[in-house]
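The other protein chains are all here in position, but one chain of the complex has been omitted.
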Amino acid sequence: MELLLQTLLNGVLAAGVYALVASGLALAVGVVGIVNFAHGEFLMIGAFVSYLLFAARGIDPWIGLGVAAVAVFLVGAIAYYGLIRPVLSAPELNQMLLTFGLSVLLQNLALLLFGADTRVVSPPYQGTTLSLGGLSFGVVPFAAFGLSVLILLGLYWFLGRTRMGFAVRAVAQNRLAPGLLGIETQWVYLLAFGLSAALAGIAGAMLSVMLYASPTVGFAYTLKAFAIVVMAGLGNLRGVLWAALILALAEALVSTYVPGGGGWVEAVFFLVIFGVLIWRSWRRV
Amino acid sequence: MLKLSGVSKTFGGLKAVQGVSLEVRQGEILAVIGPNGAGKSTLLNLISGLLTPDSGSIEFLGADLTRAAPEVRAWRGLGRAFQIVQPFPEMNVRENLMVGALYGKPGTSFGRANEVVDRALELTGLRPKAEHPAGELSLLEDKRLELARALATQPKLLLLDEVMAGLRPAEAQEAVVLVRIIRESGVSVLFIEHLMPVVRALADRVVVMDYGQVIAQGSYAEVAGNTKVREAYLGRNA
Partner (left out) sequence: MRLVFVILGLVLVFPTLPLGRWQAFTLDTAQFAFIITALALSWDLLARTGQLSLAHGAFFGLGAYAAGISAPQFGTVPALLLGAAVAACSSLLLGLATLRLQGIYFAIATLAFSEVMRTLVLKAGFTGGATGLPVSPAFGGTWALGGYYLAAAVLILSVLTSLGVGRSRLSYAQAASRQGEAVARVLGVPVVRVKLVSFLLSSALAGLAGGVYAMKTLFLSPYDALSLERAVEALVIPIFGGLYTTLGPLLGGLLLVALETWLRLEIKDGYLVVYGLILILAILFMPRGLVELFRARGKAPAKPVREEPRA
């Protein structure tokens, strides 16, 4: 019983970061209409920003996280302006190839710069755990979960309550004629894509403490975010929350209860994608 | 030859088409008219299979096609020209037609398809443009391509969705003659149109739709005199 509760707790805590990454992806898909295969690489950049600040200046990752958010927002905005914007009206195949190319480029650029090693940001409180009624959890994952929830609440507030957020939602609903984009739409796209990247960047900074920074760290999260977004329905931001929870819980259960589960965790997202796609394609006949 | 019985389609609460029953007879030209938003294009999508009805049935040449895929309907002899012209932009005009000719009627050989394409090009006056990229045509040529491509599928019933919209009167007149020629060759026609002179010139019968329902049908003179039809048009425009 305790094992089950502990497993569920681990799952819930992991779901926060998943929801953060996947919400970013859903924003890019829903507003800009671009499936961004480089989403995980934005996360990777965030992780490295946090690592470099910590390693070079001893800057605490909580501050590094803010820097990473801004830096990756800029990377996302530049990527939108220089790469995505020119192909907005190109065939879908070309758009997907472009973001895939960006993913390959960024991942291997990081490999050239930093090598394949994994690097961990280890502030003094990194290993601290709390226990509560027989359950134990790390301070860092718990704080990361709390921050993720706050950021997501902020995102919903922004989209639901502010004028600019309203503009973003309006654009998301009228994405029919990319050739006829007004100037305002362009700004909304830029903002949405930047935000999308920033969410991944923040998650990356968190993972630099909880997991590690490495050139390939983002790739698995691209896939997991895809699984979540596919489960929620392309571009459905609210659905992302429960979808992230389902994926994280499923992974936690597999890792606890399936013999030799560690390696099989990496197959859960695929089963989710495959199952959902089969369900979707045979439902709408 | 085509028979719709009680066909309905709802989009999230909006009843786009409600209980429509109508029939197209062999060799006939039937016009479907109605104010904007009356459900005409939805009706055409239901007939050509891009949408499936929530209820009701669609029968074509004795076969039930209510849930058949669009390609199956094409093979049975339903051809369609779209309102918004959608050429395959990376192909030339001739290749656009070849798609319809090769796949529209099962068992069509390459040689036969070439003949069919030649005839459709001739009929629509597109022969000089045959090798021209389809992405770079004028509006009139686009409309002709749309029609020619539908003809290349060798249909028994041709569905035309406002193919004359945006044409100058002289061009529309030319199109009217073209549709007559098509009918002479044994193809029945169901068309949606806004231009009343065209409807009067072409239609053997007229079906009037409003709010997703059929409110009148009959000859042009009959429906033109119908008070419900007048209200539907005038009420909306006034």
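Note that the chains take the letters A and B in the order they are written out, and that residue 1 is the start of every chain.
To be clear about the criterion, contacts are C-beta pairs under 8 Å (C-beta built on N, C-alpha and C of every residue); 3 or more make two chains touch, one makes a residue touch a chain.
All of these numbers come straight from a predicted model, not from anything done at the bench.
Every shown chain that the unseen chain touches in the whole complex is listed here: A, B.
Contact with the chain that does not appear here is found for just one residue of A:Tyr125, A:Trp157, A:Tyr257 or A:Phe274, A:Phe274. Residue-wise, the contact with the chain that is not shown comes from A:Ala90, picked out of A:Ala90, A:Leu130, A:Leu150 or A:Ala170. Interface note for the absent chain: among A:Leu3, A:Ala56 or A:Ala116, the touching residue is A:Ala116. Note that of B:Leu2, B:Leu102, B:Leu157 or B:Val223, the residue touching the chain absent from this view is B:Leu102.
Where chain B meets the omitted chain, the residues involved are 48-50, 69-71, 74-75, 80, 82, 86, 88-91, 95, 98-100, 102-105, 110, 125, 128, 132-133, 136, 138, 140-141, 149-150, 153, 168, 170-171, 174. Taking the complete complex into account, residues 29, 35, 37, 83, 86-87, 90-94, 96-98, 100-109, 111-112, 115-116, 222-223, 226-227, 230, 234, 260, 263-264, 266-267, 269-270, 273-274, 277-278, 280-281 of chain A touch the chain not shown.
In the analysis below, only the chains that are shown with their structure count from here on.
Note on chain placement: the centre of chain A and the centre of chain B lie 47 Å apart, centres being C-alpha means.
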